[in-house]
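If you scroll down you'll find the structure; I have some questions about it.
Note that one protein chain is taken out, while the other chains of the complex remain in position.
Going by the order they are written in, the chains are A, B and C; count residues from 1 in each one.
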Amino acid sequence: MKLIFEHSVAGRRAVAQMPRRLDSLDDLPEHLLRRDEPLLPQASELDVVRHYTQLSQRNFSIDTHFYPLGSCTMKYNPRACNSLAMLPGFLDRHPFAPAVTGQGYLTSLYELQQILIEVTGMAAVSLAPMAGAQGEFAGVAMIRAWHDSRGDTARTEIIVPDAAHGTNPATAAMCGYTVREIPTDAQGNVDLDALKKVVGPQTAGLMLTNPSTLGVFEQQIQAIASIVHHAGGLLYYDGANLNAILGWVKPGDMGFDVIHINLHKTFATPHGGGGPGSGPVAVSERLVPFLPLPRVGGESGHYRMLDERDCPRSIGRLSGNHGNGGVLLRAYIYARMLGGEGLRRVARYATLNANYLMARLQQTGFDLAFPKRRASHEFIITLKRLKDQTGISAMDFAKRLLDYGFHAPTTYFPMLVPECLLIEPTETESKATLDAFVDAMIAIAQEAQAQPELVKTAPHTLPVRRLDDVRAAREPDLVWSVGRECAVR
Amino acid sequence: MKLIFEHSVAGRRAVAQMPRRLDSLDDLPEHLLRRDEPLLPQASELDVVRHYTQLSQRNFSIDTHFYPLGSCTMKYNPRACNSLAMLPGFLDRHPFAPAVTGQGYLTSLYELQQILIEVTGMAAVSLAPMAGAQGEFAGVAMIRAWHDSRGDTARTEIIVPDAAHGTNPATAAMCGYTVREIPTDAQGNVDLDALKKVVGPQTAGLMLTNPSTLGVFEQQIQAIASIVHHAGGLLYYDGANLNAILGWVKPGDMGFDVIHINLHKTFATPHGGGGPGSGPVAVSERLVPFLPLPRVGGESGHYRMLDERDCPRSIGRLSGNHGNGGVLLRAYIYARMLGGEGLRRVARYATLNANYLMARLQQTGFDLAFPKRRASHEFIITLKRLKDQTGISAMDFAKRLLDYGFHAPTTYFPMLVPECLLIEPTETESKATLDAFVDAMIAIAQEAQAQPELVKTAPHTLPVRRLDDVRAAREPDLVWSVGRECAVR
Amino acid sequence: MPWLTAHWLKQTTTEKFVEMPFIPHTPAEVAAMLEIIGAPDLDALFDEIPADLIGLPDAALPVALNEMEITRLMHDRAVQDGRWLNFIGAGGYEHHIPAAVWQIVTRGEYYSAYTPYQAEASQGSLQLIYEYQTMMASLTGLDVSNASMYDGASALAEAVLMAVRAHKLSTRVLIPKTVSPIYRATVKTIVAYQGIEVVELPYDPVTGTTPVPQNEDVFAALVIPQPNFFGQLEDVDGLTDWAHARGAKVIALVNPMTLGVLKPPGQWGMRDVSGVQGGADIATGEGQPLGAPLSSGGPWYGFLTCRTVLVRQMPGRLVGRTRDADGHAGYTLTLQAREQHIRRAKATSNICSNQGLVIAASTVFMSLLGPEGLRRVASACHANTRALTTALTALPGVRRLFSGNSFHESVVQLDRPVAQVLQGLMQAGILGGYDLSQDYPELGHALLLCATETKTVADLTRYTEQLAGILSVGQTA
Partner (left out) sequence: MPWLTAHWLKQTTTEKFVEMPFIPHTPAEVAAMLEIIGAPDLDALFDEIPADLIGLPDAALPVALNEMEITRLMHDRAVQDGRWLNFIGAGGYEHHIPAAVWQIVTRGEYYSAYTPYQAEASQGSLQLIYEYQTMMASLTGLDVSNASMYDGASALAEAVLMAVRAHKLSTRVLIPKTVSPIYRATVKTIVAYQGIEVVELPYDPVTGTTPVPQNEDVFAALVIPQPNFFGQLEDVDGLTDWAHARGAKVIALVNPMTLGVLKPPGQWGMRDVSGVQGGADIATGEGQPLGAPLSSGGPWYGFLTCRTVLVRQMPGRLVGRTRDADGHAGYTLTLQAREQHIRRAKATSNICSNQGLVIAASTVFMSLLGPEGLRRVASACHANTRALTTALTALPGVRRLFSGNSFHESVVQLDRPVAQVLQGLMQAGILGGYDLSQDYPELGHALLLCATETKTVADLTRYTEQLAGILSVGQTA
């Protein structure tokens, strides 16, 4: 498809969208003003609407496709959450408008805080972090602030299992820590001996996802907690996989001191093609004073944002305002539509779907990464055997799935399982959809034997064929400029 | 694609969308209650959202494609009209709520009435008709009511040119009139001699579109008006083509007594895949008492619906309420965004686009139906020569255009031009789009010579290939029932 | 500009708006286009129009507002129209509409498409209509459905015309007075000039329903409303069998939401009246309860279903399933020989544009509710109206007007003029119902009430308490 710039015609304007005239800037000195014209499209409203409507159809999405992307919890995003969060009363409010003008909004956020406290078993929560990674940052920063507050400044290391998501080590580094990686055992659990070896007085804490990104529940969690706590470290829970245990197991009960929650996963807020997410951070009692700002406090009818004056020991602010408010409203609405029982059902049926899909794929001949384990809300298959036999990689398989109308599972993550597909169906998909997915998997496995080229060169039915990633990185073409049109479909 | 019923699973429910429980109906006698279950889908919310989102992508529309459908005025439907007409304050109001609760709504409608009066040059308007055809009905019924009111009951005929839209004769028949068709001359004008022959004391009126559906302005309109008026008949203006002359020529000035306006054409309200439209009817002074009800009357701050008590001579009501209110709001918003000058520009640029496209097509070898005439906002090409040479019909040509990403022009209407395409680009399309359309027309004309089969069997790239209309009519399959699944793409 | 509101004037400026909203042309393009055309300027394009017909710019029309300005104006107006606690039904019903419904159908692909004449480029709209037809046929218990009429009242008129065409012998149609007065008025307007005689049938003042007539000349059709305008349940079986025994067609006028629980028209009658085919022949009514917002009355839609034998009398569009060149299923408009664009003066109706987008909404709505949802909503409306009626009639000065069964709506009689009471309720933000005394003066101070599933217990209590307050004031005064 053409770029929007290629629809541009000098002098064309979507007039209804601009003030009637150009007000004078006479009072400003020449040298502070812009001389050239920025490269924005000069297009009519119809040009723009048509371009971005057509462009949208070149996406897979939950609303159009099954999207079993492991570690991403691509569940149905209820449409009511969108329309209610976008009511004019919510959209028009300025963040610095006095609290009295926002009791409707603040009440919703306060209640969301309470819901999150209940489901995590923690003492308090801050909704400020704008995604999981920022929640992690806040969490590890609080760990550090806590050690610092106790004068315990010799702790320089964060322990992270090798299966951890990349944000975990990256976060630890941003907080000035050295990362100590520990291996996973054959059953997908943390290698306890290795843990015991690395833990010590230099240990600030350990970051863990449970169920892990291997799709299994870490059964030794209580032992792990006691080892780390015993050494004076704190436990960080990466809540990206909370969907698997929501309402059944509370991270607080497992011994975690601090946790983030990806609302855009477990609480069904949209991923929006990359964001916005929301990563509230919750803590046990001892870390409450350090929570990031702002937080919603006060009482019914008089809620307000707590700031540095209320919470002088806070690690501070993570952004200019209070998190992604519109996302928080969507999560709140979702939680209220599910209620306590509904939230609990999420984990139950997400787990059912994952175990069913795992069983069916195993029964049709796919290799599981952890065949002796229950799936959590997701599971891993490995295509190593197929790769060895046919040369078809996990990536080839994934691309061919697109031709069958299914978004691919997560590929090559976690990195420790070769040729892996991490598959997360979520609770909102039906048995019929899972069965259709199995049919496609079987068909592709057969194609891999019979017509391997077909699979290796997939996809064939999408707006573009397989893209050259190497070229993209080697000759970066990151912005367009006039004269750079090229062949398009 | 599967039907929504094929996603149905007994017992599945979109629970968030229904009351929590089934209230008792104990107080009602058995024999008045339903025993069987209606065939509605039993689906989850995700099933439904996914199905209808995917289904939508199988449509061409203005928002995705150039749609030069003659006589239909497929111009851009501003998105603001949609969102503003759907504000909660407008959506939630009951039609029988007192006028004092609807001054915002009624003010908008009153002002729309005034705008329509201004642009048509008529004395008064009723917004009640729900589409063009209902406007026609109201108009012809008023003609009849007027003759009746004068005791002039011998008038039994309505004169209609052969180029008229089917709704014109159908309407005349619904009002109890006999239709007298008159021919068109070689230049696309009404055959005046023929008119003079059929007009007489039995003539109730004449229905005319100007510019006509042949895409030309009827130049003898003043003569026609005087002939009909002289004979005691009234003149009806089918306003479907008002886009061509909006703000330049007022139907009232041409001598028309009654007129309807298709707001879903000239005033950019969406066609919605078939409707809702809106067909306000406007009249000259003598017909005012007969206007259909309700109408908005009163004065600023105290607008209200006028009813039978206010207008005892009205032809009556055409529907349960007051027209398609939401469509009327959209038209009002559109008119306000254009303003007086903007409304006038519509005709100017619609005419420019049509004449440009006509010139380009003629210059590339297509045959115009009326090569000596200016185009109005639309024009006709005839593919008769091509058909004779290659066997490619206008329908084949139209289907092949779909493959090129253009909606086809209107085919085989008006019926008097053989193998015709009636092409209406509208003012909201850009020169670039028109040029791309010409390129496609040229390419298909070449294909017609070089690979006629390709054109005859088009379309090739759409969700379905050419459909069998004969089979559809011969073995009507109008509703689905369990067990009637069939091969789908 | 005497008709401009003060607000309007405030919103506009006197400055000339020299640019072109929604028109993409630049001056350079215009020049290039004129050159191709061979016209000196834009005015030349109008040179075939008699000069004396061309008017000057209209000074009475306001200047353009940009989107920001019109947005503020319309927000102000929408807020002005406000939020009311509504207990009016009388043909339009407040129901919860799932957020998904209008978010989906206002997608450009549905919203900005035309009538699906080019079938291959319109499979989205066409398949959706086929699904709609299936749902409506099943809901009414009949064989086929068209793709919508303008609204319930005009659809009833078309049903009457259909029945008369089918009957051939008589042009008399019986319509009970328990049919909405506005519907009766609409029918009269639309059938007026086709020589059809509309005979109104009286109702029983005790039950508020239509007794089976004792004697009637030959007639083409009987309209049976269920529930009727008073919310009372008619003896649909008795009336159907009676009409059929006299060779007439039965036109069911129904609220489709209630068909989740009430017997569908296709099953009316058939009580051992030997030799008579049971079931209404045509069903019609207002589709609004199935997903259309109240919106001051529109756009709503009329549905129309019938027996297969009547399909060629059907007005409006029909979608059929067929095959494409590869044998795959596809959808197309069909049986068009009934319609004006083919049959012209001999068409079944002049209808062309219908209410397409609203039935799209309705189809998504019905898909989301399913049979169970429909059943629950209908039952909740019934239960709420019943609870409200019980609570109100416990107040002094309020009594239930009719005996017999009502559904979803009910009529109470007050001890003073309804208009005055409604005025009082409005002070408390309540729209208390529909005043029947204008249309049915014989019923006295009669008020038609409706409490749909949208009303909570607290809402009903609020109404009851407010009414109690109003009535007690009157009593002490």
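Here are a few things to note about the model shown:
The working rule: a residue touches a chain if its C-beta (ideal position, glycine included) is under 8 Å from a C-beta of that chain, and two chains touch if they have at least 3 such contacts.
Predicted model only: the values in this text are computed from it and were never measured.
Shown chains touched by the undisplayed chain in the intact complex: A, B, C. Residue A:G272 is the one among A:P183, A:G272 or A:G391 that touches the chain not shown.
The residue from A:K197, A:R313 or A:K431 that touches the chain not shown here is A:K431. For subunit B, the residues in touch with the chain missing from this view are 9-21, 43-47, 49, 53, 78-80, 82-84, 88. If you put the missing chain back, the residues of subunit C touching it would be 10-11, 67-68, 71-72, 75, 79, 83, 96, 98-99, 103, 106-107, 453-454, 456, 458.
Everything below uses one rule, namely that only the chains that are shown with their structure count from here on.
The geometric centre of subunit B is 20 Å away from that of subunit C, both derived from CA atoms.
Centre-to-centre spacing of subunit A and subunit C amounts to 45 Å, using the average Cα coordinate of each chain. Residues of subunit C in contact with at least two other chains: 17, 20-25, 29, 66-67, 75, 98, 100, 104, 108-109. The set of subunit B residues touching two or more other chains comprises 12, 16, 45, 49, 53, 57, 62-65, 76, 78, 80, 87-88, 337, 428-430.
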